[in-house]
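Every protein chain of the complex appears in place save one, which is left out.
By written order: A and B. Residues from 1 in each chain.
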Amino acid sequence: MGELLINNAGVPVLAYQLVSLVMFFAGIYGFFTRRNLMMMLIAVELILNAADINFAVFNRYLFPGEMDGMFFALFTIAIAACETAVAIAIIINLYRNFGNADVDNLKNMKG
Amino acid sequence: MEYTLMLLLLPLATFVLLGLFSNKLNHKTSGMIGTGSLLMVALLSFYAAGEYFTTQKVDAVFQTLVPLNVPWLNMGAKQHIDMGILLDPISVMMLVVISTVSLMVHIYSLGYMKGEKGFQRYYAFLSLFTFSMMGLVLSTNIFQMYIFWELVGVSSYLLIGFYYTKPAAVAASKKAFIVTRFADMFFLIGILVLSYYTQTFDFGTLTSGNSAVFQEAASAKFLGASALVWAMALIFIGGAGKSAMFPLHIWLPDAMEGPTPVSALIHAATMVVAGVYLVARLFPIYVLFTPEVLQGIAYVGAFTSMFAALIAIVQTDIKRVLAFSTISQIGFMMVALGVSKLEGHEGLGYMASMFHLFTHAMFKALLFLGAGSVIHAVHSNEMENMGGLRKQMPITHLTFLTACLAIAGIPPFSGFFSKDEILSATYQYNTGLGIWMTLVAALTAFYMFRLYFSIFWGKEKQHTHPLHESPKSMTFPLIFLAIPTLLGGFVPFGQFVTADRAPYSIHMDWLVAVISVVVALEAIFIARKLYQHPDKKPVVPAALKGFHKAASHRFYVDEVYLFITKKILFNGISRAFTWFDRHVVDGFINGLATATDWFSIRIRVFQSGEIQWYAWVFLFGTLLITALILFV
Partner (left out) sequence: MTEQIIFYLLAIAITAFSIMAETSKRIVRSATYLLFVLLATAGLYMLLGYYFLFAVQISVYAGGIMVLFIMAIFLTHKPGKNVSVRRGWRIGSSLLLSVAGLLLCGDIILNNVIGIYQFIENEKLTMQQIGTAMLGTGKQQYLLSFEMMSILLLACIVGAILIARKTKTEKNEPNETKL
């Protein structure tokens, strides 16, 4: 069994995929479950990161000479930064209005 | 003779004019317009009658003339409904009757309805009625007649309910319309059955005496009788409703709530004879192909005559006495038709019925207008408020007396001649029936003279204001109508209107005549003894007290109707249907609404407003679709 896991073949794509998969679904679980808005944001970051790993991995294994996947991951990181900034601004605003950062306060669209 | 179209268009135009502009015209103008238009109609109809009766004979038989026949509605391959004008002896005679009486009523109403609110509306409705009645008698096919039949019913409804603020009048107009409408339902079914089997509506084809037309109708059987018998019986029921035969007579006494000139026009002279006219129009079919229905008609007429006469004896309201008298006289006309055949001497009944229609229109209108004159003076309908009026109202008194003598059948007044012919015809058919009708004639004389003596003789009652004779506009029609009442008997009617259109010279049956006159005079003397003396009031003998009570309640026919409709129909049947409608039909719809509501409350949870729930559903949906695509 040891030979199966540790050998001279290098890391298969599958392994990277599974790692990013677990990270992704952990993020989704957190998004559904968390009550605090900041914690939901943390989950969103996890999701984004999982996608980034995927891009980098596929780029490295399928197109070794190209850089497209890497640049995509780069830009995704930049965008994640912007989005986090704006989201935090909104959460601060909400905190000022409600006194806490609970997502249960946001029920205006209730049918 | 195409100008006869004006007979229809003139009253219609007057109705539209007066109806639309009733606010802008004042009373005098509208009265003048109405009366003027009818004067022209009357003159035209006299001219038309003159022209027809002098020129339309071929081989001494009057021809049917159709100056106008326009196809209106096509139903299927062969059937089509036309609109047209038919001129033959009875329709031309009816033209004269309708226009004369209508003109008199128009003139009379100038005085009687003076100052009434709704004067213009009244004249508009009178014109509408004249138009409808003209259309009815001039119809070329049975469906057109049905259309005008209904129009006449509507005009009657509008005019009975003229005083629409009075609940009794409203109820009476509704009753009249509903009862006649109920009868008209049977009429319509009869028309449809007849036209289905014969494939035609046209009177010319139907009354040609050609048995090939009725072959299919006579062979199709239903519950033992042929379709033709059913159709003719149903048509007669429609006519019976309009002509107030038992048991559909209940509306006519109540219809007296309308103004008296209306009662004179509609409910004495013209509309109520529409049923008689219908039977006369379809007479060839009745006599040749369904004689059993004709026999039924005779018996219904006979029973109704006696029934109405018995009730009339104990009525205390002038107009009710006259109403029941009308029912009784129409019964006479129906009997006369029922006992008649087609040819020559055997067709006497037909001619007598039409003759009686003519004379009855004149003297009954006179009676009603005279009663109106009395009511106008005394301001009450009840006989107990009147008495000894012969001194204050001489013209009314004399004309009323003329009419009473006519209706009692005293020679040389017109009523004697026409009634005598009817009695001869019934004796010819069946002696028992003849005796029955003679008894009714006696009762007629009795109650009419009871009425006459109670109004114009007897003790004078106290009145709040001095009585005077009615104005000229009211007395002129009385005098005018007294002329045909007096002299109408001498018109050689048999030369003009007979069952087979050939002239028939009437000869007097002396036995019948003498018997009827003697009986009538006896009745008059009894009435005089009881009612002429100012002080003595007749007492009902104890043996007849129950009968008297029943007769004054009109033999409880209204109560029977109320019982049937209220207890059986409303409570029994209607309640079940209402329950069904409310709980099952409405309940189903409400149930749908409640179910939708329930569902929507359950589904509402999906729109909770929580982001995480939305995201959850989103992911769930995505995974579901992916799984479906991949594995299914």
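Following the convention adopted for this analysis, a residue touches a chain if its C-beta (ideal position, glycine included) is under 8 Å from a C-beta of that chain, and two chains touch if they have at least 3 such contacts.
Just so it is clear, the model here is predicted, and its values are computed rather than measured.
Q: Considering the whole complex, not just the chains shown, which residues of chain A touch the missing one?
A: 5-19, 21-30, 32-39, 41-43, 45-46, 49, 52-53, 56-57, 60-62, 64-68, 70-71, 73-75, 77-86, 88-93, 95-96, 100-101
Q: In the complete complex, which positions of chain B touch the hidden chain?
A: So the residues of chain B touching the missing chain come out as 616, 619-620, 623, 626-627, 630.
We take it that only the chains that are shown with their structure count from here on.
Q: Please report how many Å separate the Cα centroid of chain A from that of chain B, as a whole number.
A: So the centre of chain A lies 95 Å away from the centre of chain B.
Q: In their complex, what parts of chain A are in touch with chain B?
A: 28, 31-33, 40, 103-104, 106-111
Q: Could you please specify the touching residues of chain B with respect to chain A in the complex?
A: It comes out as residues 604, 606-612, 615-616, 619.
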